[in-house]
Each structure stands twice: as C-alpha cells, then as structure tokens.
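All protein chains of the complex are present and in place, except for one that has been dropped.
We just call them A and B in the order they show up, numbering each chain from 1.
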Amino acid sequence: MNPLVELNNITYKAQNKTILDIPEFQICAGEFLGIMGPNGAGKSTLLKVLAFLENQSSGAILYRGEVIPKGNVPLELRRKFSIALQQSLLLDGTVFHNIAIGLTLRKMPKTVIKEKVAHWLELFGISHLAKKNALYLSGGEAQRVNLARAMIIEPEILFLDEPFSALDFPTKIKLMEDFKGIIETARTTAVFVSHDLMEINYLTNRLAIIVNGEVKQSGPTPRVLEHPNSSTASFLNEWKKFYPLAR
Amino acid sequence: MLRKRYFAVLFALMLLVLSACGNTDTKDTAAAKEKKTAPKPAPTEMILATTTSTQDSGLLDVLVPMFEKENNVKVKTIAVGTGQALEMGTKGEADVLLVHAPAAEKEVVDAGNAINYKRVMYNDFILVGPKENPAGVSGDDIKAAFKKLADSKATFVSRGDDSGTHKKELGIWTAENIKPTGDWYVSTGQGMGQTLQVAAEKKGYVLTDRATWLAQEKNLDTLQIVVEGGKDLMNIYHVMQVNPEKHDKVNSKDAEKFVNFMIDSKTQDVIEEFGKKEYGQSLFFKYTE
C-alpha cells in the first residue's frame, strides 16, 4: 500500500523540550489508525502536526510522496484534512452555524450547506439543538457538534482526538457504530486518538502506541494488544486487567 | 459574507442617522443654495481675532453678518483671551484684531506687527459688589474704591487670566501702589461670566465690563453696581490689521475693508443702537478718532 502521509525524522520542540521525536511514521490510504499512550505522551501534538496545524521543528512531511513545504501548506491540501480537536471549542453562534462553518469557508452553495447540515444533525441526533447557541451545550452535546463539524467536510483524512470521551455509554455505542459505518462507506482514512481500549479495539485496524513522544510500537490492532513489546507492556497491561480481550 | 452583513447594518445605521438629521437640514441648505445660485465668486476668508467678552456681548453677531454680506467675505471670528488674540496677530495667524487693552496693543503696533490701528468704540467697566456692601464703596472714583477694598480686606474676585479686564484691574492696583495678595484676593483664571458667578457665591467685589454684567445680572441677585462712571473706567476698543508685510498668508485686502467698516458712521450707529432693545441702554458707544 502506498502511504498517504509520511513522516521523516520529525521532531517537535516547545520551550526547548522535545515533545515529539519520530524517525518514521506512515498513514496509509483507507486505514483506520488508532493512537494510544499515557497523558502528555504527545498524541495531540502528533495529530496537529499531521493535520498541518502546527509546524514540525525539523524533518519532512510527505503527502503522496511529495514533500510539503513547512509553514507553507497549500490551502487545498489543508482543506482535504479535517480534525476534531480534543477540546470542542465552539463558536458563539447556533449549532447549525457551527456545523456549517467548514462548508461556508469552502464557499459551498447555501442550499447544499442546509441539506448537509440537516443530514449530519440528524445522524448525530442533535437536530433539536440546531438553533441553540453552541456555547450553552453540555459537554457531550458539544462533542457531537465538534465531531459533526469535522466530518461534514468529508475529508480525505479525518483526525479525531478523543472524540467520544464525554459521551454517555449508550450514545457512545450508537455513535461508534454509526461512525464506523460512515467511515467505511466513505472509505475515509481516519486517525483516532483514544484512551479507551474498547473504542480502539472496535474501530481501528492499526494501532500505534506513543510514550514520551516516541512511537514505541505499531501494527495491526489485535497484534499490538495481544503482544505488547517491552516498552509498551506496562501501559497496555494495566488496561487488560479491566478489558480481557474478547476477539 | 456574514461580516459584510454586520457592517452593512452598521453603515446603514450611521447613514440613517446622518440622513435623518440631514433631512431637517436640507431645507436650510436648499434655501441657502437658492441664494448662492446667483453667479457670485466664492467668498474669501478672513480671520478676526477678538476677545471672549466681545463675542459674548453679541455685538459681533450683528456686525459680522453685515460686513460679510456687503463684501462677500466669510469672517471666522475666533474669540480668545486678549493675550492670545494679540499673539495671533503677531504670528500672522489672524488678519484683523478687535481688542480692548490699549497698553498691550501699543506694544504690538509699535513692534510693527499691526497696522491701520483705529479706535472704534468704548464701553465702561464697573465695580460690582455684594448688596450689603461691607466695604462701603460708592461713587465714581475707582482708585479710591480699590484702596478702601484693600484696607478693609473685603473679598475681591479677580479674573487673573491676563485678559483686558484683568489688565485694567492690575493697572488700577499699580496706580494706587497696592500689591493685592492675601486671603481676601481671589483669582479665578476664568472668563468674565464665571468670575461673576464666583463673586456672587463668595459675596465679593469684582471689576467687570458693563455688557457682561447686563447680560448676566439676572443670575447674580446677590450683587449690585457699586462704582461706575469715572473716566478711569473707560474700556476702549481698537481695531487693527495684521501687518501683511510680515506674513505672506495674511488677507490684508479684507482686513482693511473690515477696519474701514468698523469706523464707518453707518456701522457706528448700529453699534450704539445695540442693546437698547434688550437692556434699555447702549452697551457700546461711538468713539472714533
């Protein structure tokens, strides 16, 4: 498989501290990649670098084999990627407006926007909130809006940073199922950060474990979960106490 | 796209307010335009520097429009303190001056900064004081009255703003060899109107021009005239042109016309008539050379 995005000797430094150090990393077209790791490991940072929101300190990012100039990412390329950040920072405006914004910025016709927003509102079960101010939503409602506004763009790669963390259990299950369906039919490539082994196990087909800014292990999800290596075992085995894997 | 809408609303609102007010104005300008349609060259501009008290008397509101109409000039009347008015002349920031501080004027004329120096009119100063008149001053001898005030240390309110009136007051103190200092001597640093207000509040004596007194008497019921009529109390007005040879931007043509206008007998009649209707007496008197 041809890699869609490649990282070459990427480092990311902030305040003289190396937060990411990744000699080699790839995202392949059509895969659903999970990323796990302890708090502060650098998962969110990696996602932001991949989505061209933050510039790497050194190293190169390649898209379909071509080096993308650092700090000068073509708008069209940036718009092919979509990310739902860890914190759902919504704008002061209606839920409708918040979900529509990605399309508005891409100058889609109004009628199309209306249709699509209605569709995604429906899908995420928040149609009744359309006219509500997004700043007054509950945490779970806000997360759904955050997810919807990232997905409505129908990106080539979708980056998700703990998108289901604030959902109640039945909603989470329902949303995960719907989500999986959507991703699979659209053949969207997705990168998914989560702390929840159940989510990872259900959704992803490849898993990367990040500890201290380094990718310590990556491979097909079941294999990584079943055979942690020496540097990921301590992290993954804690999980296994609560989730004896049934696969 | 949305932003455009916000700003459109903002601009629309501003325009609405502007035009709403504009409507009431259009009648005025329409009337004005009708007059203007007569093929008349654009009026030239002339800056007249004068004192606040002259402007406050309202005399210029009568004279200036007369002059403007006769000569197709737009007069910009700037009312400031005497010192500033004379300085504007010296610097060439004005074209013609109408002031009333002969001693200070003389310096400006002698230095060659003003020419065509003409006496125009006078009004008089008066001493007003509290109705109880604690210092017991009266009559027409202002010097004697000032001496009595200093001796009795009755409250005296001075403008202290270097105006013509202030200079007049200082001249009288100097003539009597008195240095007015102490609690009884209050200096406001303000215009005549405010100074009279202060005097009324503090029940003090104050030297004022008659025009301002007449205009404000209604607000000053604790005060009355105590000394008036003496020759020393004359407040003489002169008009003069700023010397065009010293400053090239001075409009000397209209300034000369204004000087001549002020001493014209027709204008002089208007001056003496001014105030009779409202106060039953003249505020200014003919006094050409």
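In this text, a residue touches a chain if its C-beta (ideal position, glycine included) is under 8 Å from a C-beta of that chain, and two chains touch if they have at least 3 such contacts.
Quick note on the criterion: contacts and distances are computed from a predicted model.
Not every chain of the complex appears here, and the one that does not is recorded in UniProt as "Binding-protein-dependent transporter inner membrane component", selected from "Rieske domain-containing protein", "succinate dehydrogenase", "Phenylacetate-CoA oxygenase subunit PaaC" or "Binding-protein-dependent transporter inner membrane component". Shown as candidates are B:Ile172, B:Leu196, B:Val226 or B:Ala255; the residue that touches the absent chain is B:Leu196.
Although one chain is not drawn, the whole complex shows that of A:Lys70, A:Lys132, A:Lys180 or A:Lys240 it is A:Lys132 that touches it. For the chain left out of this panel, the touching residue among A:Asn9, A:Gln87, A:Ser138 or A:Asn205 is A:Gln87.
Checked against the full complex, the one of B:Glu45, B:Glu70 or B:Glu245 touching the unshown chain is B:Glu45. By the touch definition given at the top, subunit A reaches the unshown chain through residues 48, 51, 53-54, 75, 78-79, 82-83, 85, 87, 89, 91-94, 101-102, 105-106, 131-133, 136, 149-150, 153.
Even with one chain removed from view, subunit B keeps its contact list with that chain: residues 2-3, 6, 9-10, 13-14, 17-18, 21-22, 24-25, 28, 45, 47, 52, 55-56, 61, 74, 76-79, 91-93, 191-194, 196-197, 212, 215-216, 218-219, 247, 249-250.
Just so we're on the same page, only the chains that are shown with their structure count from here on.
Look at where the CA atoms of subunit A average out and do the same for subunit B: the two points lie 78 Å apart.
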